[in-house]
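A single protein chain has been omitted; all remaining protein chains appear in their positions.
Chain nomenclature is as follows: A, B and C, assigned in order of appearance, with residue numbering initiated at 1 for each chain independently.
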Amino acid sequence: MTVTLHDPLVNPEIVAAHGLTTDEYEQICALLGRDPNLTELGVFSLMWSEHCGYKHSRARLADLPSTGPQVVQGPGENAGAIDIGEGLAIVFKMESHNHPSAVEPYQGAATGVGGILRDVFTMGARPIALLNSLRFGELDDPHVRYLFRRVVAGIGDYGNCVGIPTVGGEVVFDDAYRGNPLVNAMCVGILAQNDLTRGVASGPGNAVYVLGASTGRDGIHGASLLASAELADDTAESRPTVQVGDPFSEKLLLEATLELIESGAAIGIQDMGAAGLTSSSSEMATRAGTGIEFDVSRVPRREPDMSPYEVLLSESQERMLVVADPHREPQLMTIADKWDLACTRIGSVTDDGIWRVFEDCEEVCAIPVEALTEAVPTYVREVEPPAYLASLHAWSPRPGWLDCVEPLAALATLISAPSLASKRWVFEQYDHHVRTATVIGPGADAAVLAIKGTQRGLALTIDGNGRYVYCDPYRGGALAVAEAARNLVAVGATPLAITDCLNFGNPEKDDIYYQFVEALRGIADACRALDTPVVSGNVSFYNQSSVGAVYPTPTIGMVGLIQDIEKRIYPGRAAVGDRLLLVGGDGAHLGASSFLKEVLGEVAGRPPTVDLKAERMNAEAILALNEAGLIGTCRDVGDGGLAVAAAELMFGLESGLGVELEIPGRAGPHALLFGEDGARYVVTVAEDDESRAAELLAELEVVTRACGRVTGDAAYHVVDVGSANRSVLQASSETSIPNAMRQTESNR
Amino acid sequence: MKARVEVHIQLKPGMLDPQGETLEHALTAIGYEGVRSMRVGKWITFEIEGDESDAVESQVEEMCDRLLANPIIERYEYHVMREES
Amino acid sequence: MKARVEVHIQLKPGMLDPQGETLEHALTAIGYEGVRSMRVGKWITFEIEGDESDAVESQVEEMCDRLLANPIIERYEYHVMREES
Partner (left out) sequence: MTQVPIGIVRFPGTNCDQDVFDAVAAVERACPVWLWHKETDLQGAKGVVLAGGFSYGDYLRAGAIARFSPIMEEVVRFAVDGGPVLGICNGFQILTEAGLLPGALMRNDRLTFVCRPQSLKVETADTLFTRQYERGQVISFPVAHAEGNFAADPAMIDRLEDECRVVFRYVDDRGGKGLDANPNGSINDIAGVINERGNVLGLMPHPDRAMDRMLGSADGRGIFQGLVEAAA
């Protein structure tokens, strides 16, 4: 075999500049049986980067549970899929665009949404919802305000234009994210199970096409390398690699792709994400166990004089790689024409297991497909718990430490802290109604979509608590899953499965690696206990900057099912005199809580213990109560504890109503009001139903306490503690972010 | 001292300009053939009043860098036209 | 015949330009006082190739009237720069 070597010879400096170790380079030579040329080296450096190759995470991710009767497609494809009955499947995945968003927040966030949409429609599913999970530094920093505004605009403009409702998400502000914001986007799609299409290049002799946008020098050594190295202060250097999103083209690509899949003309299809043409072609061949060859000179370009290297590694957006029977080419072209998209045949599927690239018929790369995908080196190591954990855990409150904290003032502080305050400023910029299926939109514990043509409803949420994971990686990981499940249960849904986005610092550092491994263990345990397998996900390492690593922040996107949408639990369904029940009983755990952070400015202690058995039992109890028609409305107890949950429940009620809380007198009220112990919900039940509800809960052996009632005086009372005016509290929640965003911003 | 300022902003060369591309197609479709390399940028005009006339240029440049343009993806040009006063 | 064309579009005088206003306030807030009457418009550039050189101006004018600007709210100016060929 001859490989054209018109590239300069590869030397050790070049190898190092490509982020490969000497060991890795030797492995490449062994796989090839010769030295790679420069183009091949570039290809390896991207495919073996952390972002594409999952070097540090792959072995650990294998421990996540990913099977179950509900799983139609587990990890490994462009997105996961689960069965929701009636022959339908839900396809979903989450992905990060942290570094691109740090460099250029608007385009970074927009192209993040674009990428996750393509991951879903490439499977043949029609996207029906978007969600996002965001982390920024504190809003008193003008650059943080700039990032926040532009990220939200980028997410909104892209999804709005394509016409997919953004129905939920979360935003947390903490100094830990100042140098490195997190932008995770999740997309959910639906299809008839029979239509599920995989990213396979099967059938030697079949043709390979590029569909969609032309290829420019976007993101060459962009996303993949950005995502595989820490953000240095001179991010200016990585600037030229920013990609511009084109949501209009995306919409055309979406419609054309679905039509193509429906027509049966496409055998396999995959979007070109990180490492563009290289990763999509090699992954499609790997899945099919075939080889693939194509000529880069046939790829439509946006710019003159692009080298094979640039074409192979370009991350231009809104492009798909399609494998089809060449006899059906006319059909393919008709569909592409209908949607005004370019579609160009660039090569074919082969049977020799080689990834072969030509330029004007001259061979420029010949690499065994599996060398690019399966042979990626993986690293596993055993590490000790970092020292910082011991000092955090040694925290214990001084006697009388809360004497000067007035509970209702603390509640007001919590409710208006940007992380807990109303996110209306954000979600009013997102179209959350388009497609006319949004039954519960942003602002509740979880979003609920009607599944048209059925009685069913789909519940969606995203959750994660980086501070918890920082303070105890195992518990934090497990609690993220538990909190997501509680969000779904609180709208009456049964949790089915998750996708995750694992945002961590540099995994080559021991303390970060420990956080990663332990958080993953927590996620895995919780997913097993709650029967919510992981069907897709994404790892984002190197989230650190000169101000240090971000909090380890796994975010969990969870999907649940409501059999009969009429039985959803919705905000605000309560009347004066209804009883408040605290299902799961009192808690008093303040370690690592929002109360400590927002009111006292401390990050210390450990997050609450994880009781997965109770999480499951109490969730089942809520669903049983609802099935029996006993619940008015419900809120899970999360950040800010009972006090905040009750306030949020109140904000959902008709204006004029209020709540009255009772807490047992024995301990100080702070812990009971603000403790964040898990597996808990506040529900309202009609006065007449109270005893039936109590009986049912007792039968299910769930600890429950009557904790107050709905009042008619538009006030928030805590018996023996004090009261606050509802509209004042609500206004402080609603105005917190808009007020902060009225201040000036800085793009640096 | 009073001056009229014009700032022109465009995506850097080589960056995809979806608006320009779409508009170029649309013009071709309605019969204006031969239109190429269309880019849609911004044109910002304003007046500025200040004491030291020398400082205006550097001030405008700073404004462009910090707020008017996004130097990461855009390039800009400005012209300052001093007015008699 | 080949020409480079620049089109400038702005909201008509008298029409409120909230984007210009917002930018003006933001500039003032970060210390650039004395900025007035800020307007944010569009700057469209392209190349055009055609046979009869006379027709270019009228073609560009037509493109502006029909598509590039909305005469109800916007005004425009254009410049055609012919290139040697």
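Observations, loosely collected:
In this section, contacts are C-beta pairs under 8 Å (C-beta built on N, C-alpha and C of every residue); 3 or more make two chains touch, one makes a residue touch a chain.
Model, not experiment: these values are computed from the prediction.
The chain not shown here is touched by just one of A:83, A:104 or A:157, and that residue is A:157. Although one chain is not drawn, the whole complex shows that of A:34, A:58, A:143 or A:251 it is A:251 that touches it.
Between the chain not shown and the residues A:438, A:515 or A:618, the one that touches is A:438.
Residue A:565 is the one among A:196, A:405, A:565 or A:588 that touches the chain missing from this view. Taking the whole complex into account, chain A touches the unshown chain at residues 153, 156-157, 160-163, 246-249, 251-252, 339-340, 427-439, 450, 565.
Against the chain not displayed here, chain B makes contact via residues 18-19, 22-23, 26, 29-30, 40. Panel shows chain C; residues 11, 15-16, 18-19, 22, 66-68, 70, 72-73 of it touch the chain omitted from the view.
Quick note on the criterion: only the chains that are shown with their structure count from here on.
The mean-CA centres of chain A and chain C are about 41 angstrom from one another, to the nearest whole unit. Touching two or more other chains at once are residues 746 of chain A. Listed for chain B are residues 66-67, each touching two or more other chains. Those residues of chain B that touch chain A in the complex are listed here as 11-12, 14-18, 21-22, 25, 66-67, 70-73. Of all the residues in chain C, the ones that touch chain B in their complex are 8-10, 20, 23-24, 26-27, 30, 32, 34-50, 59, 63, 66-68.
Within the complex formed with chain C, the chain A residues making contact are 743-746.
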